[in-house]
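This part shows chain A:
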Amino acid sequence: MIPLSWFLYLSAVLFSIGLYGVLARKNAIAILLGVELMLNAVNINLVAFWRMGNLALMTGQVFAIIVFAVAAAEVAVGLSLVISVYRRHNTVIADELNLMKW
Partner candidate 1 sequence: MQNPWIYIGLFLLIGMLIPVAPLAIAAFIAPKKPNPIKQSTYECGMETVGDSWVQFKAQYYVFALVFLVFDVETVFLFPWAVSLNALPVFVLVEGIIFILILLAGLFYTWRKGMLEWA
Partner candidate 2 sequence: MNFWTDPIKVLYDWLMSLFGGWGMAEPLANTLVTLLGIVVLITIALVLDIFLVWIERKVVARFQGRLGPNRVGPFGIFQPFPDIIKLVIKEDITPDGADKVVFNIAPVLSAGSVIILWAVLPIASRIYGVDLNVAALYIIAAGALGTLSVIMAGWSSNNKYALLGAFRQVAAMISFEIPMVAMLLVPTILVGSMSLNAITQAQVDGVWFFWLSPLGSLIFAISAIAELGRSPFDLNEGESEIVSGYHIEYSGMKFGWFYAGELLHAFTFGGFMAIFFFGGWHGPWAEEYPLLGAFYFVLKALFGYWVIMWVKYTVPRIRIDHMLAFNWKFLTPLSFALLIVTATVHVLMRDAAFWLYVAAMFTSNLLLGWLTVEILRSYTREKREAVPSAAHH
């Protein structure tokens, strides 16, 4: 029997690691890897709350599945942007991209 708080702590750790990855990494693909970690941290929370709450209420699981879809969409669009930028500017280093500056 595992208390709810354990899952919450695990998810907090995972979220913070993901946040560090997003902020510290140079490579755009690595930044997306960090985002995946953060999304998974959220999912652990959702499923843990489903399990500890009313089992007949499937909201937690449904939310988790929707997060799968969001993660897939995010990866698809994000990586496509990275590849598109790479083909034009020959770099995937996020710091070197200044298309939005003028």
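Quick note on the criterion: contacts are C-beta pairs under 8 Å (C-beta built on N, C-alpha and C of every residue); 3 or more make two chains touch, one makes a residue touch a chain; residues count from 1.
How were these picked? Simply put, all candidates are chains of the complex that A comes from, given by their letters.
These figures come from a predicted structure and were not determined experimentally.
Asker: Of the numbered candidates 1 or 2, which one touches chain A within this complex?
Answerer: 1
Asker: Which positions of chain A touch candidate 1 when the two form their complex?
Answerer: Per the touch definition, chain A meets candidate 1 at residues 65, 68-69, 72, 75-76, 79-80, 83.
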